[in-house]
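Here you go, one structure.
The excerpt is restricted to a subset of chains, each kept in its original location.
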Amino acid sequence: MKGFLAVYTLLLMSVGVMAQHTHGNGLAHSHTYTRVIDFPDTEEYLTLACDFHIHTVFSDGSVWPDIRIQEALRDSVDVVAMTEHLEYQPHADDIPHPDRNRSHHIATESAANTDMLVIQGAEITRSMPPGHSNAIFIEDANALLIEDSLAVFEEANRQGAFTFWNHPNWTAQRPDGVATLTPFHEYLIANDLLHGIEVVNDLTISEEALQIALDNDLTIMGTSDIHGLVDYQYGIAEGGHRPVTLVMAAARTPEAIKEALVAGRTVAWFENTLVGRAEHLGPIVRASLDIIDASYGDDTAVAEISITNASNAEYLLENIGAYSFQSDLGLVRVPPHGRTTISVMTGEVLDSFELRFRVLNAVTAPKERLEIGHTVTVD
Amino acid sequence: MKGFLAVYTLLLMSVGVMAQHTHGNGLAHSHTYTRVIDFPDTEEYLTLACDFHIHTVFSDGSVWPDIRIQEALRDSVDVVAMTEHLEYQPHADDIPHPDRNRSHHIATESAANTDMLVIQGAEITRSMPPGHSNAIFIEDANALLIEDSLAVFEEANRQGAFTFWNHPNWTAQRPDGVATLTPFHEYLIANDLLHGIEVVNDLTISEEALQIALDNDLTIMGTSDIHGLVDYQYGIAEGGHRPVTLVMAAARTPEAIKEALVAGRTVAWFENTLVGRAEHLGPIVRASLDIIDASYGDDTAVAEISITNASNAEYLLENIGAYSFQSDLGLVRVPPHGRTTISVMTGEVLDSFELRFRVLNAVTAPKERLEIGHTVTVD
């Protein structure tokens, strides 16, 4: 009797989703989400979810490359790169003398008939300095089997690679976990041989790496560095997700993605934290959040508004504007793909007014959060 | 980046739903449903969810009538009747000498501006025989305050009431719980003064009451008889629902509903069991279930088909047809508002074939289940 068209539509999509609507600083309500990583495009760019650090049995990973494509399809990751260790081949007894491009080729075949992009890459695996680095957008990984550390960066760049420093906070190479530039890195950067740095790697995030990126104009990267299964490592069944780099690209092409990486237009997405320069993070957050349904109750000067969220992040907004709220004490949570209603005490009835928030889960520099403003127009 | 229009639509509806897709005799997967009671209309009739046995503070219930309307709106119950005990008024100290129509009038006001129908009713509350009975579609409950048990049925019928015997299996009046006709009931039935019987009341269901209904041409009724809160009594938050009578009515009007009740076109919906005469249960089950996407795999004689379910019931289907399945050993579960895929071994590739099931959760008589057939046309 009752219309369930919407439900039926969803059913056919076989996609589980439960909408959320909280009120002010609410407890996150129980919900079920798909694992889909989903951030909106900005006005200028496509927002592409990219994982540029992935291993398979062709170095020290535990799966065939086809599984990496299946995982990425389930996560709605748009772009991947298999980045096998060039120099570390623990499965060599079983997979002897592999072509260092083999993993990329199998992954590319597995991704045929999908719209996933597979970028050719490799991991340059050295003791510190320079530690580990990835080269992506390369032409031939075999040509990177060069003993001298500087020469391998030169060859990667000769191939047109975008290179980035992996897990500079790795305790196996930095026991204190503090990402720190070495003279070798400074040389690479000065000579435009190193272009990015992992601020996020697997289960870790590095404030010091973020500072290095900002100080040296390096692209901010977030990667999974997955060796086992994505589902196990990130608790996908419990709502977790792999870290990715959100790349703001002019098109869904390798060229456009590389251009964006070189230009530094990235945001790393780690657990519930977005990390990026304000000029990149701002557009993504603003594209995620919208304010709808602003109206005053009868005979009141309290405006009720709804903030919607078109992204996977749960935004934590600290009120830094002129007005206090009736719905909370200035900490507003907007659930992923949900919305929150807040009540703003504007003193008198206004046609429009200004809200201002510090976005606590959007980090632009160590200890600094993105600030956003929004002019609310009353309906 | 990804299309989430469907999700956004659902979001605005603030309705939680998680689609289910199982395979053959699958474990029920974890899911979240709305509390909405939802059975499809049949080809001939509307399927209306009705609760004709409800109490408030105006007899021995614990809520004001407005709560009964809120509960029913949340349950998507289409039709309710407040049926206060005429003779049992434990709140008389606080609510003295009440107008016996008062509860109905408040409920009617509360339901204004909704499409819920509120039918006037009362509970005739006697020791056995005749025990308790409801009269609905009455004109004035006060006029039913008559000492003689027969006279009250006559007056109710004079007002045009549809009457039914409440909880004939109630252990307070039948310690063994076995519904049994008395000569008084036989007289009422013989003289067309009693028209229905509760096969389902609250948390109980009665095989013997079902047999009495079938033997005496009484309408099969299922009601909540709620006194406290529906949410607590039926574990709504955990996925439970109140029992209702599904009335197959020609229109969404009191007249059409009464006509359907008098004609006996009802099915009781209790936990996961549907109880009704085959001629009424069949159309509802057939409207609930559909078979889509029938096709043979390449070079096989095994047809894969999907059975969809447009209702709240989880159908349990026992295969009684000519073919065995690859997907299960003949017990198929079709989740509520979900679907199940089965694989049928038809021996050779056929253009169409016949499936036949016993519907284990659709009861037509004691120990008897509805049987349905379906001709599958291969795409």
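Here the chain labels run A and B in written order, and each chain numbers its own residues starting at 1.
To be clear about the criterion, a residue touches a chain if its C-beta (ideal position, glycine included) is under 8 Å from a C-beta of that chain, and two chains touch if they have at least 3 such contacts.
Note that the structure is a prediction, hence the values are computed from the model and not measured.
K.L.:
Could you work out how many identical chains the complete complex has, if 2 are displayed?
P.N.:
4
As a working rule, only the chains that are shown with their structure count from here on.
K.L.:
Just how far, in Å, is the C-alpha centre of subunit B from the one of subunit A?
P.N.:
Their C-alpha centroids are separated by 49 Å.
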